[in-house]
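The complex appears here without one of its protein chains, the remainder shown in place.
Then we have subunit A:
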Amino acid sequence: MTSTLTISRLTKRFQGVEALDQVSLDLGPGMRVALLGHNGAGKSTMMKIILGLIPFDAGEVRVCGAAPGSGQARMQVAYLPENAAFHPALTGEEQIRHYLSLRGESPRRAMELLERVGLAKAARRRIGTYSKGMRQRVGLAQTLIGRPRLLVLDEPTSGLDPVSRRDFYALLDGLAAEGAAILLSSHALTEVEARTDRILILSQGRLAAQGTLADLRRRAALPVGLTVTPAQGAAPALAQALPQARPAGDGTLHLACAQDEKLGLLARIAGLGDRVADLDVIPPSLEDIYSHFSRRAGQ
């Protein structure tokens, strides 16, 4: 079997509103895929369907070759819910010991797992005293139980500080290298940029775009911005030479051009010689690319 998760033409309606509309997706072993979208775009709904927590209306979903939510699928899938929550009266260690038992593993491995997520020191404290980031780590620790073939992580890095975030992605890299497929959701493209193999953008229940970041960047073909700083006293002459430029409040000139016109424009500006003091090229930001796709699909 090659595919860990196969979704074809998945459709889910809530009271007549399409939460997911003909979404298809294929996830192989070792692949890290990020699911992006606004609140209410259908990310959590899709994840809950994959986990078998809620039924769907049309299409087909196969998780590790089994129906979602079946015993066989649940044995091989790990889940980290958005805002992972646990009973406040239990300690982190007790909670992880229980999860180990439920998966048929030895509860003695609890400390080892908590160490892997950097929670060994707080393991014997009640979860009620934990910060949000610490609860998130307990949630992360329980996804490491057993050898899951598919990890479904809903906003896994919310509440984590930048250092923990890096550690978290390092953990994911290790799991993916061992052959686990990873599906994670996020609000922000900046965050998943370098850490995923493929990006899916979900907008109002439809798959607005999918591909690598380079693919998306090319397909979006968003204009490149240029900022030109004139030399002392050369501002009027420069404005005349670059009629399409828009003057900014700080005396600089702003230009925008398509990707394929960029080099020509740069050559022209360079040809203006010492009338130009400085030049900055601003590629379209990840947020721009993301809003480009999510807006287009929303129209």
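Keep this in mind: a residue touches a chain if its C-beta (ideal position, glycine included) is under 8 Å from a C-beta of that chain, and two chains touch if they have at least 3 such contacts; residues count from 1.
We take it that contacts and distances are computed from a predicted model.
Chemist: Please identify the absent chain by the protein name in its UniProt record; candidates are "Aspartyl/glutamyl-tRNA(Asn/Gln) amidotransferase subunit C", "TIGR02186 family protein", "Cu-processing system permease protein" or "Sigma-70 family RNA polymerase sigma factor".
Modeler: Checked against "Aspartyl/glutamyl-tRNA(Asn/Gln) amidotransferase subunit C", "TIGR02186 family protein", "Cu-processing system permease protein" or "Sigma-70 family RNA polymerase sigma factor": the hidden chain maps to "Cu-processing system permease protein".
Chemist: For the chain left off this view, which of A:Ser8, A:Ser24, A:Asn83 or A:Thr190 is in contact with it?
Modeler: Spelled out, the listed residue whose C-beta touches the missing chain is A:Asn83.
Chemist: Which of these, A:Ile7, A:Val23 or A:Leu51, touches the one chain of the complex that we don't see?
Modeler: A:Leu51
Chemist: Using the touch rule from the top, list residues of subunit A that touch the missing partner.
Modeler: 48, 51-54, 71, 74-75, 77-81, 83-87, 89-90, 94, 97-99, 101-104, 107, 139, 142
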